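Report on the structure given below.
Heads up, one of the protein chains got dropped from this complex, but the rest are sitting where they should.
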Amino acid sequence: MEKRFMKGCEAIAEAAVRGGCRFFAGYPITPQNEIPEYLSKRLPEVGGAFVQGESEVASINMVYGAAATGTRALTSSSGPGISLKAEGISYLASAQLPAVIVNISRGGPGLGSIQPAQSDYLQATKALGHGGFRAMVFAPATLQEAVDLTYNAWEYAERDRGPVLILMDGCLGAIMEEVELPEMKELNYDNTEDWCLARVNGREDSHMITPILPELALEMLNKFKGMTYKMWEMADVKVEEYLLDDAEYVVVAYGIAARVAKEAINTLREQGHKVGMIRPITLYPFPKASLDNLDYEKVKAIIDIEMTIPAQMRDDIELQVKGRCPVHEYGRSGGILLDDDGVLEAIENIVKGGA
Amino acid sequence: MPSYKRPSALLPMSTGYCPGCLHALATRLVADVVDELNQQKNAINVISVGCSALNLYSWSGDEIGAAHGRAPAVATGIKRCLPDRLVFTYQGDGDLAAIGLAEIMSAANRGENFTVIFANNQTYGMTGGQMAPTTLIGQKSTTTPFGRDAATTGYPLKMCELISVLEAPVFVARYALNSPKGVMDAKKGIKKAFELQLAGKGFTFIELLTNCPTNWGMSPLDTLDYMNTNTIPYFVPGVYKDKEGEK
Partner (left out) sequence: MKQSFVFSGSGGQGIMSAGITLAHTAIDMGKHSTFLPEYGPEQRGGSAKCTVIISDGEIISPLPKKCDILVAMNEQAYSKFIDDVKAGGTVVVNSSRVKDTDRQDVKTISVPVDDVALELGNVKVANTVLIGVLIGATEIISREAVIASLGEKFKEKSPKIMELNVAALEKGIEFGSKA
């Protein structure tokens, strides 16, 4: 294991390369430019290809082409650019091609603000493109977690043959922390599965990759995908449950917001307040059971903390709480960051107010 | 003796094109050249949206459907990962010259080493005959019921001319498929483009002037005459750029 003090964007770019990524296409947008900049130098070193696309639209379609060859392909962007990629992401889903997409999100909507925000939860988990498909969404809170999730993202994308999204905010993209980098994966591309265009010249069979299907086949695909999403809920949920055993107040937060909330929870615990946290690591599949299984005899309130206004995860939380306790929300948005004092005060007000 | 057998690059089935549609002929020419160069197992056909998408079902080799206008981006991703494969896109004029203008111009400008086959029939065939970026002035369509008016819709886009002024492309040519000579020339052009690609020379662009009897509202034979009097004088056939030939 190799330790390095790295910037978030560069850490996930390196983790992608070590996880087997050999193709990247992307278009400049703040705050994720260090990903393409890093990969424009790094990919040629490992025999991979880097293309700066003429737009986000073109870039995601280059990834679609690269993925069709069995190459582990990546694109990255930020909110406005992810909107443009929506078309291509939907095509990846229908053509059943694996790819990884990184969103280093910023203040929205519109051109919004180039400063960090968690404003793309709904886009990520509900409608990453048209047509009603879902993608697995990973939301790391530390750079180490970002490295580990990115490194293994293609294993999920290839297992289920579809897009996987890594959702981070601009803070995590820009922050520098120490990370342990995993070993380079050794991949044997010559044995590529039969879902892709042959990598080996002269393969006997040919293959059609199509984003358009006859009605019955399309419905079969949709039913199959529906089953896959159910399987994710059973097998692939990742969640951190923090000090829940005796918790009277439960914070739900992901990514950078969860780190700020955890600091506040530690302070409140020192003061004797029973506060815990559920931190979804997969935003989709959402950790429903963690919320559903809380002891609502004890839990007095849930506090949804997000770096966006209004809170976007709240609907998913309320569906599991089912009215068994009040749900509160606190956030900052538009590129104004959450901070330790603000979050502590917000939780304190609810805890001490006995709400 | 010329062969009239079905090229093995095509499956033994009907193409799905309307009677008299030159798309079917264009597809066949591409398949013939793939056969002649013995590239059936090496070729990857990047198929676009519109009537050209009907090729998905008749092509026998590797193929992939691309989103509307995005075929050159998809082909870029494929070719960068599989540089030894013969990669080409097959696109219509709405796909290539309107929604996909950024993708075609940028791929051409990067000098991507693949071939674009551009079937220009001056209409959106599959969606029912709306005005295309290549619809001629005065030509009627379902969205220009009184004929295309330059004052509000501008002029038909000349893609060969546009692409030929870029530095990177190596071979850019236009052929009209409404005469036996045009067909023979087109086949030679496609072959030359594929050979240049296989030699790693760079971006090649073949525009094929085709018809649409259904949406033009004419008999197939009348469309051929219409092309002579209207299409060809505006979209003049010829080799617009031949970098290797100039050397």
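For reference, chains read A and B in written order, and residue numbers begin at 1 within each chain.
FYI, a residue touches a chain if its C-beta (ideal position, glycine included) is under 8 Å from a C-beta of that chain, and two chains touch if they have at least 3 such contacts.
Worth saying up front: this structure is predicted, and the values here are computed from it rather than measured.
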Chains on display which the left-out chain touches in the complete complex | A
Among A:I114, A:A127 or A:L243, which residue is in contact with the omitted chain in the full complex?
-> A:I114
Listed residues A:E2, A:E180 or A:D341, member touching the removed chain = A:D341
Among A:E178, A:E219 or A:D246, which residue is in touch with the absent chain?
-> A:E178
Residues on chain A facing the left-out chain by the touch rule are 5, 30, 114-115, 171, 174-178, 256, 259-260, 262-264, 266, 337-342
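Operating definition for what follows: only the chains that are shown with their structure count from here on.
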Give, as an integer number of Å, the spacing between the C-alpha centres of chain B and chain A.
-> 40
Quick one: which bits of chain B touch chain A in the complex? Just the residue numbers, please.
-> 41-42, 44, 46, 53, 56, 59-67, 70, 73-82, 84-85, 102-103, 105-106, 110
Would you mind writing out the residues of chain A in touch with chain B in their complex?
-> 22-23, 25, 49, 51, 53-55, 57-59, 61-69, 71, 73, 87-88, 91, 95, 197-199, 201-204, 206-212
